[in-house]
Structures are given as structure tokens and as C-alpha cells.
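Omission of a single protein chain aside, the complex is shown with its protein chains in their original locations.
And now, chain A:
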Amino acid sequence: MFRINGILAGIFFLLGLFAFFYSFQFSEVAAFWPKFFAVVLMALAIALIVDTKLKPDREQVSENTISTREYKLLAIIAASTVIYMIALDLLGFTVSSIVLLFILFWIFGYRQLKNALIISIASSVVVTVIFQVLLNVPLPQGLFENFY
């Protein structure tokens, strides 16, 4: 766990360092709070390294908590969501959601095509009806503007 915690502590330390120096641009009143907690963040990042060194077994977990494969899968989900957001304006909420759900079912191993399609359509339509019709929250309709 030392290597992972070391990397995480490094990221938090850099974040604190960035927040601290960036705060110099702010007015004195506005800078006090972020500067103070940026220093605390850096101190805690160092404390994490020291704590892990002193008690390496504290968390009782193995070194590679997230595998490369898991990171890849996470990236696929994030990328699918970004593409979905781009498609929203064109295809509208309902159609984009059906496609997103179906693709995610397929990628993540739910291969019963008929069920996947039914669940994708049913979920998207139910969510659309709840927000658009029952709660009066307008959702993007894209090409289907004024269709419902």
C-alpha cells in the first residue's frame, strides 16, 4: 500500500501546493481560508506517507486496489457518458438514453439482447415520462423537439 498511498499523498500535496500559490492572486480576505487549508492539506499528505511507513498494515488491503483493467473500464464508462452528452442535443434525451443503456449493457456483459433492449427502452421512457410529463422538467428533445 506504500506505493499507492505515496502517489495519492503526492497528488494531494501538489493540489495543496497549487491552491496555496494560486491563492496569492486573491484579495487578502478571500485568500485566508484557501491558503490555510491548502497548508493543512499538504501537512496531511505528508502525514499519510509517514503513517503508511510506520503502519503499513493499517488498511489491510493489497497494493493494487484498482487494476489497469478497472481503470480502462472506468474510462469506457466516462467516455460513453461524454459521447452521450454530445448526442443529447442531436438525438434528444430518450433516444440517447436508450442507446447509452443498451451499449453499457452490452459492453459490461449483459448479452441477453431482447431483455437488454426492452430494459433500455422501458427505463428511458419511464424516466422521460416522470421528468417531462409528471414533474414538468424539460429534457433535451433534439430532433424530436415538439414531438411530445
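Convention: a contact is a pair of C-beta atoms (placed from the backbone, for glycine too) under 8 Å apart; a residue touches a chain by one contact, two chains touch by 3 or more; residues count from 1.
As a convention for this text, contacts and distances are computed from a predicted model.
When the unshown chain is looked up in UniProt, the name that turns up among "Anti-sigma factor antagonist", "Tripartite tricarboxylate transporter permease", "NADH-quinone oxidoreductase subunit K" or "Diol dehydratase reactivase subunit alpha" is "Tripartite tricarboxylate transporter permease".
On the side of chain A, the interface with the absent chain consists of residues 4-5, 8, 12, 15-16, 19, 22-23, 26-27, 29-30, 33-34, 37-38, 40-41, 44-45, 47-48, 51, 58-61, 65-66, 69-70, 73-74, 77-78, 81-82, 84-85, 88, 93, 97, 100-101, 104-105, 107-110, 119, 123-124, 127, 130-131, 135-139, using the contact rule stated above.
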